[in-house]
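Let me begin by handing over the structure; questions about it come next.
Left out: one protein chain. Kept in place: all the others.
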Amino acid sequence: MPYERDKLIRFHHCDPAGIVFYPQYFVLMNELVEDWFDEGLGHPFGTFHGIERLGLPMAHLECDFLVPSRVGDRLTFRLDVEKLGNASMTLAVTASHGGVVRIRARLVVVLAAMDTGKPVPIAGELRERFERYLVPPAPAA
Amino acid sequence: MPYERDKLIRFHHCDPAGIVFYPQYFVLMNELVEDWFDEGLGHPFGTFHGIERLGLPMAHLECDFLVPSRVGDRLTFRLDVEKLGNASMTLAVTASHGGVVRIRARLVVVLAAMDTGKPVPIAGELRERFERYLVPPAPAA
Amino acid sequence: MPYERDKLIRFHHCDPAGIVFYPQYFVLMNELVEDWFDEGLGHPFGTFHGIERLGLPMAHLECDFLVPSRVGDRLTFRLDVEKLGNASMTLAVTASHGGVVRIRARLVVVLAAMDTGKPVPIAGELRERFERYLVPPAPAA
Partner (left out) sequence: MPYERDKLIRFHHCDPAGIVFYPQYFVLMNELVEDWFDEGLGHPFGTFHGIERLGLPMAHLECDFLVPSRVGDRLTFRLDVEKLGNASMTLAVTASHGGVVRIRARLVVVLAAMDTGKPVPIAGELRERFERYLVPPAPAA
């Protein structure tokens, strides 16, 4: 089960070529993860950040930019958990418009303590919540 | 021969964990490419952008975030051309501090007309300038 | 009649002190004006920008930053038109939380053609739509 959320492309996302300045896609994906906590995982991001003092710094990122987007485009972002490790997880994110994938990314994030930057094991209730979005491994051929 | 340029980490690059918010590394790499045009290639970015109406939109990106950076850190960015295609090229970028690589990225950019978004062959004087930064292929074992 | 819209403070809005980095309030106000076009004025911002090729560059701005905001705060933005000139208008914007005003701004924007930057008279249907949000002048004492 993926998490899905629409995001509107804003004037401030776009560059002099009239298309999204690519680092802004990562800002939108950061918003997507916050929305996922609030709406998908049922573990509010404000609590995760402000009370539990946890974060999800980026360790590795790959992204294909397939079709440009412009002001007023409404993109459907989709997020799956591809791999759930001890203290890290791999998220697959796409952004589509009219059924056409425009952006395809794979993000490896680490669960870390905000105040020390140290990795924290993904355990208990939080692990269970992430697991609901885990994509089953492809069957052997 | 790589192009090298120091970049200072600013307050506005950093997040509530006190470290660079990762999309800001891509903003810095975008600055790096502009500096490379101005100082390395000897083909001012202002001319490339404003008069020739060309751009270098991102097609594919991979990045490892190895060590976090903080306000006041001065990172040495290094850029090599790994591959020079017909209308695209692959740039290898690292950002280091005290000899330790903190960020390692590979960027595939396309030469494109700003007003149409269409790819443009990398030819003539511009191709020659890019070639100076082309890393020779690794010798066969 | 003011236009009102809630906005969520995101991780990417905040700085190493854990509070909104102030230029981000202006990014949020820019979003607010787009929302106002879409939801309040009934004149979609995508049309205004992409088809009519119009924009609202800033001419003058004043802002009081009264109370800081943090990740997860939901601010209620409110917009009134204080003055409707020939080609410019004055917008009064506040952002509040729990009934307390945290940000109070006055923005003077100009209606301008995107491609030339020249001012354009605010006329016809667009003027009528803006007028609905015009605050009546204070009665003489």
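Labels for the chains are A, B and C, by order of writing; each one numbers its residues from 1.
In the analysis below, contacts are C-beta pairs under 8 Å (C-beta built on N, C-alpha and C of every residue); 3 or more make two chains touch, one makes a residue touch a chain.
Quick caveat, the model's predicted, so the values are computed rather than measured.
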### Task
Sort by label and list the shown chains the missing chain touches.
A, B, C
### Query
With respect to the chain omitted from the figure, which of A:V71, A:L91, A:A105 or A:I122 is a touching residue?
A:V71
### Positions on chain B where the hidden chain makes contact
10-12, 27, 30-31, 34, 44-47, 49-50, 70-73
### Query
Of the residues in chain C, which ones touch the absent chain?
16-17, 19, 22-24, 26-27, 30, 49, 55, 57-65, 68, 112, 114, 117
### Task
Could you please point out the chain A residues that touch the chain left off the display?
11-12, 14-18, 21, 23, 71
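Heads up, the rule we're going with is that only the chains that are shown with their structure count from here on.
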### Query
Looking at which chains touch, is this a line, ring, star, complete or other?
complete
### Geometric centre: closest chain by C-alpha means
A
### Task
Can you check how far apart chain A and chain C are, centre to centre, with Cα atoms defining each centre and the answer in Å?
29
### Message
From the mean C-alpha coordinate of chain A to that of chain B, what's the distance rounded to whole Å?
### Response
24
### Task
Could you please state the distance in Å, as a whole number, between where the Cα atoms of chain B are centred and where those of chain C are centred?
35
### Contacts with two or more other chains, residues of chain A listed in rising order
27, 30, 49
